[in-house]
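Let's turn to chain A:
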Amino acid sequence: MSRPVLSVRNITKSFGGIKAVQGVSFDVAPGEVLGLIGPNGSGKSTLFNCVLGQYRPDSGEVLVNGRKVGGQRACDLNKMGVGRTFQQLSVFPGMSVLDNILLAGQEHKGSMLSRLFGPRDAGLTGEAEKMIEFFRLGHLRDTLAGALSYGQQKLVDAAMAFMAGPTLVLLDEPAGGVNLTMLGALKDRLIAYNRDHGTSFVVIEHNMEFVMSLCTRIIVLAEGRIIAEGAPEEVRSNQMVIDAYLGG
Partner candidate 1 sequence: MARFRYPALVLLGLAALILAPRGEGNYIIFIFTSWLTYSIAAMGLNLTLGYSGQISLAQASFMGIGAYITALLTLAGLPWIVGMLAAVAATFVVGLALGFPALRVKGHFLAFVTLAFNTLFFLVARNEDWLTGGNYGLSGMPRPNLIFASTMKNLPFYYFTLGVFVVAAALMWWIVHSPWGRAFKGLRENPVRAESLGVDTTRLTLLAFAIGSAYGGLAGALVSPLVQYIDPGSFALGISLKILLMVVVGGAGYFYGPMLGAAIVILLPEVLRFTEGYYLMIYATAVIVLMVFSPRGLMGLGERLWHRLTRPARQVRADMAGGAQL
Partner candidate 2 sequence: MAQFLQVLLSGLSTGSIYALAAIGFTLVWQAAQTVNFAQGEFVMLPAFFVLIGVHWLGMPLWLALIFGLILSMIVLGLLFKVLIVEPMLPNGGLPLIIATMALSILLKEGTKQFYGAEAQPYPGLFPQATMTLGGAVISVQDVMNLLVSLAIVVGLTLFLNRTRTGRCMQATAQSPAVAEILGVNTRRMVLYAFLINAALAALASFLISPIYLAKFSNGENLGLIAFIAAIIGGFNQIRGAIAGGLLIGVLDNLTATYITAEYRAAIPLILLIAVILWKPEGLLGTSEGRNV
Partner candidate 3 sequence: MKFKPFAASVAVAAVAMFAVGARADDVVKLPCVCELSGAGAVSGTNFRDGAHIAIDEINAAGGILGKKIVMTDMDTQSDPQTSRALVQKAIDDGAYAIMGTVFSGSTIVNMIVAQQAGIPQFTGAEAPNITEKGNPYVFRTSSSAAKGVPALTPYFKDTLKASKVAVAWVNNDFGKGGHDVFVSQMKDAGIAVVADVPSEQGQADFSADVSKIKAAGAQAVFVYLNEEEAARFLKEAKKQGLTVPLVGEVTLTGQKVIDLAEGAAEGAYAHVGLATSAPLAPIQDFVKKFHDRYNRDTDHNGIKGYIGVYAVKYATEMIGKIDPQALADKLHGLTLDAAKYPGMLLTTSWDKTGELSRESFMTEVKDGKQVVIGTVPAN
């Protein structure tokens, strides 16, 4: 088996006396779409932030493509091949859709100095347009991102996460607040992207329907531990999961 894209090894993190994550381990294989679910306070967000290097775990380690995560700035983590989206809307509202996408790619082209003297689009217009087309936003290319609908902005956000060709993308509640029509479009595009490029995803999501249909494997967290793991249909019928969600 090839090396995992993401390797979480025995992570523990507590705040004060509260253990938010207790000894969680899992791997994400290339091309895999992993769903991370669990009730509120189960430790999803803490785990997510450990993976992103925002929190330093008390013990255990996180490896991305075999390199240890921790202490890097967000921009360096991104350069290690980790893309992400945000729970809240996270586009650049005063810039056009094209500029949003270009910005997402340009920092991976050449050095800072060469970018100043190089072409104005860092040679990325073609690639960016393809990405925009892929997310079916072609007609909005020159519209300010702030003027788009909520769902459209979510698409831009996702497109930005993919623009630098990451090996791993962390999607933080991608379905939150998106209407049904848009949700279908978003899911369709994410699946298509995963199929075409083999990028691994880790998805945190509350919307069960969405997670079940998007992910190939699901990990369920409760009280900081993994209580279930497996294919969507296995997890769906697992009694412990049902209990955890129903507060049993």
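Behind the choice of candidates: all candidates are chains of the complex that A comes from, given by their letters.
Heads up, the rule we're going with is that contacts are C-beta pairs under 8 Å (C-beta built on N, C-alpha and C of every residue); 3 or more make two chains touch, one makes a residue touch a chain; residues count from 1.
Just so we're clear, the structure is a prediction, and the values are computed from it rather than from any experiment.
The listed chains 1, 2 or 3 are all part of this complex, yet only 1 touches chain A. Residues 73-75, 78-79, 84, 86, 90-95, 99, 102-104, 106-109, 112, 115-118, 120-122, 160, 163-164 of chain A touch candidate 1 in their complex.
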